[in-house]
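I'd like to ask some things about the structure below.
With one protein chain held back, the other chains of the complex are shown just where they sit.
By letter and in written order, the chains are A and B; residue numbering begins at 1 in each of them.
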Amino acid sequence: MDKAKKRKLALTWTCIAALYLVILILELTMRPTSILFTVLKKGAIYSLVAVSMNLLNGFTGLFSLGQAGFMLIGAYTYAILTMPSEVKTSQSVYKYYQCFITFDTGVFIGLLAAGLMAALFAFLIGLPVLRLKSDYLAIATLGFAEIVRAVFQWDVLGPVTNGANLLRSYIDLTRVTIPFTDIPFPPTLFVFIAAGVCILLIVLLINSSYGRAFKAIRDDETAAEAMGINLFRHKELSFVISSFFAGISGALLAMFQYTVQAQQFKSMMTYEILLIVVIGGIGSISGSCIASFLYITLSEWWLRGLDMGTFLGINAPGLFRSGFRKLVFSIIIMIIVLFFSRGIMGDKELSFTRIKAFFQRKGKNRKEVKA
Amino acid sequence: MTQSLLELRNVTMQFGGVVAVNDFSMHVDEGEIVALIGPNGAGKTTAFNCITGVYEPTNGEILYRGHTVVVSHPHGKMKKNYAGHNAELYMDRKIIHPTPDEVTKLGIARTFQNIRLFKSMTVYDNVLTAMHLRARQNVFSSVFRLSYKEERRMREDTDRLLKEQDLYKYKDEKATSLPYGKQRRLEIARALATEPELLLLDEPAAGMNPQETKELSSFIREIKDKYNLTVFMIEHHMDLVMGISDRIYVLDFGSPIAEGTPEEIQSNERVIKAYLGESDEI
Partner (left out) sequence: MIGFLHDNLSYFLSGISVGGQYALIAIGYTMVYGILRLINFAHGDVFMAAGLVMVYLSSSLPFTISIPLVIIITVALGFLIERIAYKPLRSAPRMSVMISAIGVSYLLQNAALYFTGGLAKVYPSIPFLSDSIVIWDATTRMVTIITPFLTIILVVLLTLLIKHTKIGMAMRAVSRDFETSQLMGIKINNVISITFMIGSLLAAVASLLYFTNYASVTPTSGSMPGLKAFVAAVFGGIGSIPGAVIGGFIIGICENIIKGGASIFGIPGTGWTTFSDAFTFAFLIVILVVKPTGLFGEKSVDKV
């Protein structure tokens, strides 16, 4: 590696470390109920699931719409495993069923199991469906997600899933402690660390020999196969890994929400994640992260007023009523899909040279205007 | 008799009612340059696709270094509709049909008629990706960078290969932005990165001007000697074929009509007829 590259890498790491430090400081100083933390937490979780979807759709060229299903599996696995056994045996959550699982685990094992369970399901469903062509794959995975949602609500599985009722009282973000102590873990920092590690692993994967093989499959299946890349094995690998991280993000979402119910993981959720990926740029990890935070910030915070009657000082309760924000959102999304189909980043990654070039170009424009 | 590197026996490929390749037997010996010629639609590329695992032949057997790689007999719907020869020959054999990547792993690499490079990748990454086949790393060791030594070796090999193919100066350019002739070269370099013994070239001179074609013929000889290859190619340009081939096979309407050295083929009446049409029809 040459010196310039090393310096850039060091700079990137410094920036990431600084970001985490800022979050820690914010958490120690600000009110924990601040909307900022909600946005940061949810943004980080959505970043992870968007990146995991991008691994599949953007880097391997597999158009899969099963993300919500794998998140559901992850969320339920986590919630069921980490719910204390005394809660399970008491009737506070499992009102109508005798809970089948009587042990409980810690956060780390819960998260890992959530990912592994999603990966296992992905492996099984991948065996038949990954042989299908693009749009058939999309509809088959969408169907799979619907199956998962229906089966998890089926009353026959009640002793495990609590039927269609919600799960709660598991280890959520407020109950996470720093290992070997009773000190609560700063929740936003926890989400950032968990999501950050997962995204880092995905980035490492994409820049490895396997990542190149995935991209080769995306670019040209026939040529990739002729170069000795086993299509099925690599597609399955990408699918399983993507689902593993989708499972973890589902678990994180469950931690964030305090309660979880199969009903919420509809195909609409997958669509939302897909649209985030599109906004960020298909094939760009940093794009997916930026788009997730942007999406969450706008919908949970800055555009709130569109639903509440007043926006930018304009008071129009007749127009700005419940649902208007999402309507505006979907129009923006359609504009992006139709006219800016490359999204924010295209298939490029965010880098210092790119930021510098961006500002220089802007500066130049300004100078030209002055002249 | 010495063993052939590649041998086709009675290979037949039928699509619906059309027999694209009919009862084609041939062999390529180690160190040879063999060409397969024939008019458009004669079934040359289909024969290629049978060898490389893209198609499962309807009937016949393909051997590599004396081991059976592909064997098939008419089955399923084809049992009734089969219109080729020798249906009974392989009837009691178990069908073997490898996927293209397994064929490549054996040491048979190919290029495509209409260049198929990895579009979004740089020249360098195109070649580096092809090295994935021979890499020993698994997902974990590659994600956690435990196999960095192998990765470094792969990168060094890529550099070397690009330098040898005179493509090093383009290494950071997008593969598809190269001029046409260079793209062909890159495709061959990429095939070489899979460390083949047998190189299959599907119309390597397609779309090239006479000057480039001339260069190509010395280039093929050069890489053949340098990497110890055997070359089997489909080609239309007669100058190229006659200039470098040791032996030539001719297909017409899916059936083999001639085999021999360039001189023999040039004077073979059936070949002349196939290319120029029947003279008495005029």
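In this section, a residue touches a chain if its C-beta (ideal position, glycine included) is under 8 Å from a C-beta of that chain, and two chains touch if they have at least 3 such contacts.
Keep in mind that what you see is a predicted model, and the values were worked out from it rather than measured.
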item	value
Touch criterion as defined above, residue of A:D172, A:D219 or A:E272 at the omitted chain	A:E272
Given A:A10, A:A150 or A:I178, the one touching the chain that is not displayed	A:A150
Hidden partner chain, residues of chain A it touches	57, 63, 125, 128-129, 131-136, 138-140, 142-144, 146-147, 150-151, 153-156, 163-164, 222, 266-268, 271-272, 274-275, 278, 282, 321-324, 326-327, 329-331, 333-334, 337-338, 341
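The rule is simple: only the chains that are shown with their structure count from here on.
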item	value
For chain A paired with chain B, centre-to-centre distance based on mean C-alpha positions, whole Å	44
Of chain B, residues touching chain A in the complex	52, 54, 99-102, 104-105, 109-110, 112, 116-121, 125, 128-135, 137, 139, 142-145, 151, 154, 190-191, 193-194
Contact footprint of chain B on chain A as seen in their complex	201, 204-205, 208-210, 212-213, 215-216, 218-220, 222-232, 237, 241, 283, 347
